[in-house]
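Before I ask anything, let me first share the structure, which is written out below as structure tokens.
As you look at this complex, bear in mind that one protein chain is not there, while each of the others sits in place.
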Amino acid sequence: MENHLFRGIIAYPVTPFHSNDGGVDVPTLRSSIDRLIIDGVHAIAPLGSTGESAYLSDEEWDEAAEASTKQVNGRVPVVVGISDLTTKNAVRRARFAENSGANAVMVLPISYWKLTEQEIIRHYAAIGNAINIPIMVYNNPATSGIDMSPQLIARLVHEIDNVTMVKESTGDIQRMHTLHQISKGDIPFYNGSNPLALEAFGAGAVGWCTAAPNLIPQLTIDLYEASQVGDLHKARELFYRQLPVLEFILKGGLPTTVKAGLRLKGFEAGVPRSPLQPLTREDTQKLSELLKQVNQ
Amino acid sequence: MENHLFRGIIAYPVTPFHSNDGGVDVPTLRSSIDRLIIDGVHAIAPLGSTGESAYLSDEEWDEAAEASTKQVNGRVPVVVGISDLTTKNAVRRARFAENSGANAVMVLPISYWKLTEQEIIRHYAAIGNAINIPIMVYNNPATSGIDMSPQLIARLVHEIDNVTMVKESTGDIQRMHTLHQISKGDIPFYNGSNPLALEAFGAGAVGWCTAAPNLIPQLTIDLYEASQVGDLHKARELFYRQLPVLEFILKGGLPTTVKAGLRLKGFEAGVPRSPLQPLTREDTQKLSELLKQVNQ
Amino acid sequence: MENHLFRGIIAYPVTPFHSNDGGVDVPTLRSSIDRLIIDGVHAIAPLGSTGESAYLSDEEWDEAAEASTKQVNGRVPVVVGISDLTTKNAVRRARFAENSGANAVMVLPISYWKLTEQEIIRHYAAIGNAINIPIMVYNNPATSGIDMSPQLIARLVHEIDNVTMVKESTGDIQRMHTLHQISKGDIPFYNGSNPLALEAFGAGAVGWCTAAPNLIPQLTIDLYEASQVGDLHKARELFYRQLPVLEFILKGGLPTTVKAGLRLKGFEAGVPRSPLQPLTREDTQKLSELLKQVNQ
Partner (left out) sequence: MENHLFRGIIAYPVTPFHSNDGGVDVPTLRSSIDRLIIDGVHAIAPLGSTGESAYLSDEEWDEAAEASTKQVNGRVPVVVGISDLTTKNAVRRARFAENSGANAVMVLPISYWKLTEQEIIRHYAAIGNAINIPIMVYNNPATSGIDMSPQLIARLVHEIDNVTMVKESTGDIQRMHTLHQISKGDIPFYNGSNPLALEAFGAGAVGWCTAAPNLIPQLTIDLYEASQVGDLHKARELFYRQLPVLEFILKGGLPTTVKAGLRLKGFEAGVPRSPLQPLTREDTQKLSELLKQVNQ
């Protein structure tokens, strides 16, 4: 299993839509991925929360998954978000991602009805059995409605061979402490909560899964590097510099704010899909000021 | 607007799946609707949470919506759950339901990313503008991840012509008090939390949206009728008799427990769709005992 | 054990303070108790949350407990709130209340550090062993910081002889359902959440512990009586009439709002003890209007 591939800044591209018919704008998706790689991020994660994966039809999802993986073309590792409400379709997507060349898949146990622990385990096992690439468990109760304890996550890692990585997005640093403790440091965990970036690296996260590199790539990379060399003072300074942007994009919803920010930076990636609405004029102005303050 | 049609016990059928390929079992869906009507419920609500609507493909959803409405065939009113993540598809489903003969549609603002109040209002307005039948606003943060305050719900009712009914499923009786107060009793509200049935009728709910009639139809009807004539002592007695069943089916997830209960009653409707799993043997035994205790 | 004594409206007097030195104003305390009895309440509960018991010195508490019990003088039953942070002083107060003639004591497991279930049980057992009158268990996590489950409460009732009554103030009607179910209706429970009065009587509460009779005595008594005869329609009408007042006095803090309301009704009971401040002018105006609307 090649999870050692994923370290550092794992960047989440948006999924651009055409302004005329609202369909997926594949050429712009490709360009947005190129931007991130050129800016130096360490991995690409298409079709995550930022990528509005939940709002795509299966045909759109397939198209975006394939285009993303091909566009990266081995320059950096790729982890594709394959979450779906039914196990059957999640399995289908996982296979599709593997066949498209993904290095790993990311799985959120998204559901309408709450799942029991046994149902969650069977869901991951079904996906794990269907593919030969690693799975990154993704815990994000705020969007999925399901909260997996560190103990359950550790069970998934131990019981399912290709579950090898954990993305924690609760924003609760104690979850990372617990993952570290119950695995004696053996389960690699990744931070999915932007305003926790400093603390997550402090606690030993091996990577930061984030949409922020779409807007402030160098700052996210610098924070990772300062943490890697153990320079707490520099890491703190870098973190507080970018924190206003991190808080803003999280609070306003990542697809909404990141697409607005890309437009401000001169990269047109359209607006999010309805019911999500474009960032208001007032908030766009605020974001513009925040981006100017960080000088990127 | 014909929302006066909906009163009393609004019953939620399950969506049966074939045991071989997992597809929607339309003949059994039809029979399950007949059972409910024969048992005396006052309205039918296909494709709600109990109907595993969220787990169906569009084709399956269309088939189930049409079959359900045709099967009811005017014997009682029908309200179809048309919720979907994108506004575009929710609109499409609402039109489809209207064309199939539904008397109303039920709309949960289901989303992956949290919606702002403005986004929620636009979502409902888009649906409202597309159809000529009433909309029942459905608030159920436990499944949708979005909690609409009574104030927001009242705005929807006042600003969008065909939003005329409210299904409240938070289980918080104070929400109903507030709806009653801010509308001076003019907004008809329906209870969607089974263990709150006694109190909701006490507070003035005009109906109870429930999957319980699949298993204990007469008790639910009797509770409604005792409440209607204002007999608190009888309503309390009836409520406590059925409460263990109501609590059990809610706690175990309605599709899971109701399908298990239907099998116990000799009506085979299959099992829920994966990742949802069939009720465990132990819990099925417990449900069997609870159903015997209520003598139905 | 004489807990059958307590039924209906159990009224909570305020503890008036002198305007000059802030000490307890015993003559006014006596008059306020007389008002409640003359207005027809079924029992008196001095030194509860409304009585600012937590803010009194031991000397003040003793004086108020004795004066209250003597003033009632057997006209109605008396249950005295004896809660204190230390078990030792709670025991002392319980004995003092018994010696002063109280018919029962009410005990909230108030604490600074969270208590384990075993610590809670020992606290109640120590008090129970020290007195020969019944104990009303009082659950109010919003003020005490400790939430006792219905299961723990039932244990207290079963394991400690003179724990015979339960005051539930979480505002969660399901707690009352559970108490009813696990005791097969044998544990008498009382409602301590004003905006839940209708539902609590519906669910079978034998009494309502409330400060509202200081301001709207007849409405509270009428609601109890309508519930007793099982007239749901009348109970609902009475409840919605008084609900705005019930919500207002709870939200603003009972000592603050009830003392303001007493002043509005021409009964001067002073202001709450600092850090609690008198009701603002604006809120006093609002309360005045609410009281006029209910015509009392």
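We just call them A, B and C in the order they show up, numbering each chain from 1.
Methods note: contacts are C-beta pairs under 8 Å (C-beta built on N, C-alpha and C of every residue); 3 or more make two chains touch, one makes a residue touch a chain.
This one's a predicted model, so the numbers in the text were calculated from it and none came from an experiment.
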{"item": "In the full complex, displayed partners of the excluded chain", "value": "A, C"}
{"item": "Which of A:29, A:157, A:203 or A:245 contacts the chain that the document leaves out", "value": "A:203"}
{"item": "Contact residue for the chain not shown (choose from A:227, A:256 or A:274)", "value": "A:227"}
{"item": "Hidden partner chain, residues of chain A it touches", "value": "171, 173-174, 177, 180-181, 195-196, 198-199, 202-204, 227, 230-236, 240, 243-244"}
{"item": "Residues of chain C (touch criterion as defined above) contacting the omitted chain", "value": "22, 49, 52, 54-55, 85-88, 109-116, 118-120, 122-123, 126, 142-143, 145, 253-256, 273-277"}
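FYI, only the chains that are shown with their structure count from here on.
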{"item": "Graph class of chain-chain contacts, one of line, ring, star, complete, other", "value": "line"}
{"item": "Fraction-based call for chain B against chain A, same above half, different below", "value": "same"}
{"item": "Chain at maximum distance from chain C, centres defined as averaged CA atoms", "value": "A"}
{"item": "Mean-CA-position distance for chain C and chain B (Å)", "value": "39"}
{"item": "Where chain B touches two or more other chains, by residue", "value": "none"}
